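For this view, one protein chain was removed and the others were kept in their places.
Per-chain numbering from 1; labels A and B assigned in written order.
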Amino acid sequence: MNLPELIGTALGFLLTIVVFSYLLGDNPFFRLAIHLFIGVAAGYVAIVVIYNVLLPRLFLPLIFGSWGERGILLVPLILGLLLFFKISPRTAWLGRASMATLVGIGAAVAIGGAVIGTLFSQMEAAINAFNLGNGLIMLVGTLATLAYFQFGVRKNDQQDGVVQQLSTGISAAGKFFIAIAFGVLFAGVYTAALAAFTERITSLWAFLQNFLPF
Amino acid sequence: MKQNFRFPWSAVLAIAVGFVVTLGYFIPSSAPVVGGTLASLGDYFLQVGVVLAAVAMLVGLINLAAVHWTRFRTAGENRLGSGVVVITMIATFLLGTIDYFWGWLEDPNRSLTQYVFRHIQLPVERSLMALLVVILTYMAIRMFRRRMTVYQAVFLGVFMVVLLGTGLDIPYITDTVKPWLSNVWAVAGTRGLLLGIGLGTLASGLRVLSGVDRPYGG
Partner (left out) sequence: MVDKPREVRCPMCGRLNPAENDVCQYCEARLKPLTAPLGDAPSGANQPDEQDWLGDLRSKGDLSGGDEGEWEDDGEEPLDDQRDLLDWLASIDGEEAETPSPPAEQSDSEVEPAAAEAQEEVDLSAWLASLDEEQTTTPGQPEVELPDWLREYRSQEAAEPEAESAESLPDWLTGAEELPAEEEESEPDFLKDFAAEDGVEAGEVGSTATPADPEEYSGWMAEFPEAKLPSAELESEETSPEGDFELPAWLLDEEAEPEEPEQDTEIELPDWLAEFDEEGVGAGESVSPAEKPVGAEEPTVEYELPPWLLEEEPETDLAAESPKAELPDWMQAAPLEVDEVKGPPVEQFPEEQFEDLEPSQEELLLEESGEEKAGETTDDVGAVVDDEYFIPEEEAEPGDSQPGSLEETELPAPSQETAAWLSELASEVEGKPGESFLEEAPEAEALSSAFDLESFPDEELEGINLTEEPEWLAEVSQDAALQAEEQRRGFETEEGGEEDLPRAELPEWLAAMRPVDAIVTPPTPSRPSRVEIETSGPLAGLQDVLPAESQIFQISKPDARPSGLEISESQQKHIRMLEEMLNTEEQATPVSIPLPLPYPRLFRWFITLILFLAALYALWSGTSLADRPLPGLETQATYAAINRLPSGAPVLIAIDYEPGLSGEMDVIAQVLLDHLMIRGASLTFVSTTPTGPLQTENLLAEMLTRHNYQRAGQFIHLGYIPGGPAGLQTLVSFPLQLILPQTYSGYSAWDPRQTPLLGIETLNDYAAILVITDRHEAARGWIEQVGPTLVDTGLIFGSSAQVEPLIRPYYGGMVDGLVAGQAGGAAYERLTGVPGQAGRQWDVFSLLVMVSAVVIVLGGLVNLVLPDRSQSSSLGGE
């Protein structure tokens, strides 16, 4: 390991220890490490945005492209410049058109993706997976979860007897399946964190092995 | 009473652009008369949106720098931290600029940004994620209470089964129960959640396209 790598590795080790020191309590070193990370991340994002997106897609075609390309890029150029006025509260109103365009496009993309990519596909999958075994469980669970989570089916004293019983059953089933789903999700989050912890310990151990006899 | 009516230009723009892009999803480009026009117009708006998204990200970064710079100049508790943010941000940008113009971005041995990323950003972020396991363990312990509801017990039980079934090789748990829970019961629940999320997304998008919601301030 050359010197820069050694220094870098040592710096990484040190930062790892500093971050773990949060377990002892919040301290200035931890906050310093966090601020350091934020600055580095923000700086790198600026690099990617400018050199990897705006430069090749906007500035260079405007400079070196044809008139047709320039005309096409005139709209994003103007809207992009107006967006910079959002920085100041006094001139923020100038960026409203740009934000409106972004919001409109985002909403349209979300609608199209939700309808075609999720609603249709999931309903089709739920139908295709139906059988008298696991498919039935999946279908009942899907409907119960949807009814309880999305449509808020609850037990209501104002309902009639049959409807009330049905509502009670659906809500109970929905809660049951949601509890299972969240349990699995929580287990996934836990294992992901555990994997990160494992990796950290492994890297620390690897670094220490450079200096320890074992 | 005279009312000062302002034409909602922003709302009209958002609705028009969104409408065109939405129609592009459902009307193929091969459709007669409007298919090609709609597809072209929608694609153009998508390009504009991509560029605007990048600009918006840049605007956010500039605002972040301005906020921390202001904090750094004024006396405050986190003055040093804000100064570190501004300095490292500028320094990293300069390093990336050097990498870009020197062509070192894709050279792992020379790239300055790679060096900073590998030895500063990665350790900090990975360590923060590793801290999470301690906190999650503590949370899981606190879930055990006397007055536990059925659903809390189900939650904890499924969590333990899936955790043990994932990391260990426990007969019947690892190869039967855990897959059954994950592939059937959990899928049923998450599918219902996904359908709900999709419906909610659809409703939110329609509200924006109809002008009911105007998050852009129009």
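The criterion applied here is as follows: contacts are C-beta pairs under 8 Å (C-beta built on N, C-alpha and C of every residue); 3 or more make two chains touch, one makes a residue touch a chain.
It should be emphasised that the depicted structure is a prediction, and the values quoted were computed from it without experimental measurement.
Peer 1: For the chain that's not shown, point to the residue among B:Ser10, B:Ser82 or B:Ser182 touching it.
Peer 2: The missing chain is touched by B:Ser182.
Peer 1: Kindly state which of the options A:Thr9, A:Ser98, A:Gln122 or A:Ser171 is in contact with the chain not pictured.
Peer 2: A:Gln122
Peer 1: Using the touch rule from the top, list residues of chain B that touch the missing partner.
Peer 2: With respect to the unshown chain, the touching residues of chain B are 24, 39, 42-43, 46-47, 49-51, 53-54, 57, 100, 103, 105-106, 108, 111, 113-114, 117-118, 121-122, 125-126, 128-130, 133-135, 137-138, 140-147, 156, 160, 163-164, 166-169, 174-175, 179, 182-183, 186-187, 190-191, 193-194.
Peer 1: Would you write out the residues of chain A that touch the absent chain, in ascending order?
Peer 2: Counting over the whole complex, chain A touches the hidden chain at residues 20, 23-25, 41, 44-45, 48-49, 51-53, 55-57, 105-106, 109-110, 112-114, 116-118, 121-122, 124-125, 128-129, 158, 181, 184-185, 187-192, 194-202, 205, 214.
One rule holds for everything that comes next: only the chains that are shown with their structure count from here on.
Peer 1: What is the distance, in whole Å, between the centres of chain A and chain B, each centre taken as the mean of its C-alpha atoms?
Peer 2: Comparing mean C-alpha positions, chain B is 3 Å from chain A.
Peer 1: Contact residues on chain B for chain A in the complex?
Peer 2: It is residues 9-11, 13-22, 24-26, 44-59, 61-66, 78, 80-82, 84-93, 95-97, 99-100, 113, 115-134, 136-137, 140, 151-152, 154-159, 162-163, 166-167, 180-202, 204-206, 208-209, 215-218 of chain B that touch chain A.
Peer 1: What residues of chain A sit close enough to touch chain B in their complex?
Peer 2: 4, 8-9, 11-13, 15-16, 19-20, 22-23, 31-47, 49-51, 53-54, 57-58, 72, 75-76, 79-80, 83-84, 86-87, 92-93, 96-116, 118-119, 122-123, 125-126, 134, 137-146, 149-150, 174-194, 196-197, 199-201, 203
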